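All protein chains but one are shown at their positions in the complex.
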Amino acid sequence: METATPIPVADAKIPLSPWQLFWQRLKRRRIAMAGGIILIVLYTVALLAGFIAPYHYEHLDTKYSFHPPVWPRLQGLHLVVPRYVESTNVFSYHLVPNDTKPVHFFVHGDKYKLLGFIPASIHLFGSGDSDYPVYLFGADQFGRDVFSRLLYGSQISLSIGVIGILLSFVFGMIIGGISGYFSGVTDTVIMRFCELIMSVPALYLIISLRGTFPPGMSSAQVYAMIVIILSFIGWAGMARVIRGMTLSLREQQFVLAARAAGATPIRIITRHILPNTFSYVIVAATLSVPYYILGEVVLSFLGVGIQEPSASWGNMLTAAQNTEYLRNFPWLLAPGAAIFVTVLAFNFLGDGLRDAADTKSL
Amino acid sequence: MNLLEIKNLKMDFGKNADALRAIDDVSFAIGTGETVCLVGESGCGKSVTALSIARLVPTPPANYVGGEIWLNGRDVLKMSARELQQIRGGVVSYVFQDPGASLNPVFRVGNQIKESLKLHRPEKANDAEVIRLLKLVGIPAPESRIRNYPFEMSGGMQQRVMIAMALASEPKLLVADEPTTALDVTIQAQILDLLSELKQRLGMAILLITHNLGIVGDMADRVAVMYAGQIVELAPAKELLRRPLHPYAKALMNSVPKLHGDADRLSAIPGNVPRIGNFPKGCRFYPRCPSARPECADTMPELVEVEPNRWVRCLYAKELTK
Partner (left out) sequence: MVPLLLGVSLLTFLLMRLAPGDYFTAMSQNPQITPETIARLRAQYHADAAWYVQWFFWIKSIVLHGDFGYSMAYKIPATSLIIGRLWNTFLLSFFALLIAWLVALPLGIWAAVRKDSWVDRGCSLVAFVGLSVPDVLLSLLALWFAASTGWFPVGGAQNPTAFLMSPWQQFLDRAYHLILPALVLAAADLAGIMRQMRSNLLDTLRAEYVTSARARGLAEGWVIYKHALRNAINPLLTIFGYSLAALLSGAFIVENIMAWPGLGRLTMEAFFAKDSYLVVDCVVMATALLIIGNFVADLLLAWSDPRIRMK
């Protein structure tokens, strides 16, 4: 046997960790990144709603009921906003020519609480004059700025989605993990209960649960109630899937090794089994947030969720139910468009995450 | 005239700058009734070469950039869709590696065989013929088996059914792509015996693809050794086994564990097979070749007939024969 010549080492690159690989694959999907960016923008805007919105959500001016949208335009080097006055027809306005007012940035306006606790009154933009309203998306029946209420509403609708998901998924993962790991009676009982919850069409169950809460509650209580209800609906599905995954992961060698080393079941479940389900959970969570947001929207829309005068995308849409209003004042559908964009962004992102996690595809 | 003649076949995956050459200047022939083994490691291109014979590789992403495949007197690469349908099954049949995956799980076995019959020998598309075929491949109690679904059969039986399906259309060439790799060793032997027997009875040519050298000795008339998309040695089976010429072929033979002689360390070929797209300039085996010389790194050797009926792709082939 001749001795071999030294082998040139061909592919001696340090391999990337699974997370890095995942991130690389995700970056390549532009639609998913677009979705992610849209969401970042939406949530940032929601966070700074009070600042960005020219008016407080309760600010009303009945002489401007159903005022059409007003957009600043460029006049020379200034941004100005035109003025409308009421016409003879009810709720109809016409433009007053050559009557404009400059729009300033960082103006004083309604008082609000930035991030919920910092009192402030500076707004991103405004005209500073109540005769020259800056209603970017028009006004509703009470002369409230739709754009401002949209922003305040986003705080509620967007946050409920995320908090609801967190609660139900964490709960679902733990229950599913326990159920799958221990099997036997625990498993059967839990799974039967999940099946029970899942066999009722979601909205019917939501309404039933809503019925167990008293009708008159403060805004904060209503918010908490909606989160609880939505989480209750959601955890069952996640628990079922995690249970299935746990059943198969349980048989793997690394679990046996952990048990041989003396790990307690809780440790095995939380440190070994559940982390292996993360790629599924992240994708499922991203794709499920829209349902939670929609849950709140439907509840508020039907009048049993967030109540006036608080703004939520759901209760803003109730006005649009009146087809006469809708035909004449289409800007009332703005919350619907906002919901659509949000859901679309989540779907883009979730789809991209799923493709990036699926190593079999490109 | 040979039944099958592949001449200078070149095939890429992808186009233009991203093209990866999977089949690089492959040439060999199979005569009527002959059994040729195509040997090589995973990823060397033997499966795509075999699939190319009936143009079964999806194009895109593959595209054929050179060469010809003459099957029964016509160039497969230039055939129309109709003509392809006729030769598939009619002239060349395939048996694939994983019989469980190659049979449609929702149709009964008998119906799947009948489908082949309807296409190529419609006058015989009946249960009697199906039973005869199943008997031919050694399936016991075929009358009850024709109503089975694939999942109701063992791996060995599924493979026999595949072979029966392949034979239903009376092909002249049977291409078997690692037909026994997915089966137990004892079943392997049975399937190979079956193929030998059928070869004798029906006078069929067989292209047998494998990475198992043990099979070569039993079955092959001639052997083609592939490495990194190229044929590196082409020889009659006994000659190759007795006296391999190409360094890669030699190394392969050496790495087969032997029961006789000194029980030394198992010899393996150092290094790794180069990945497609990362082929070295010059001879592709150069980085791992024990007889390598500096010239080998820059010059791509041609496949040369160094002895009657013995082809080797090596710059120093002639010296190696001594």
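Letters A and B mark the chains in the order given here, with residues in each chain numbered from 1 onward.
In the analysis below, a contact is a pair of C-beta atoms (placed from the backbone, for glycine too) under 8 Å apart; a residue touches a chain by one contact, two chains touch by 3 or more.
What you are looking at is a predicted structure, and each value in this text was computed from that prediction instead of being measured.
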{"item": "Candidates A:T62, A:S130, A:T188 or A:S208 - the one touching the absent chain", "value": "A:S208"}
{"item": "Residues belonging to chain B that touch the chain removed from view", "value": "51, 54, 56, 81, 85-90, 93-94, 96, 98, 101-107, 115-116, 119-120, 149, 151-152, 162, 165-166, 169"}
{"item": "Missing-partner contacts on chain A, residue numbers", "value": "192, 195-196, 198-205, 207-214, 290, 294, 297-298, 301-302, 304, 314, 317, 320-321, 323-324, 326-327, 330, 333, 336-337, 339-340, 343-344, 347-348"}
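One rule holds for everything that comes next: only the chains that are shown with their structure count from here on.
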{"item": "Where chain A and chain B are represented by their mean Cα positions, the distance between them in whole Å", "value": "56"}
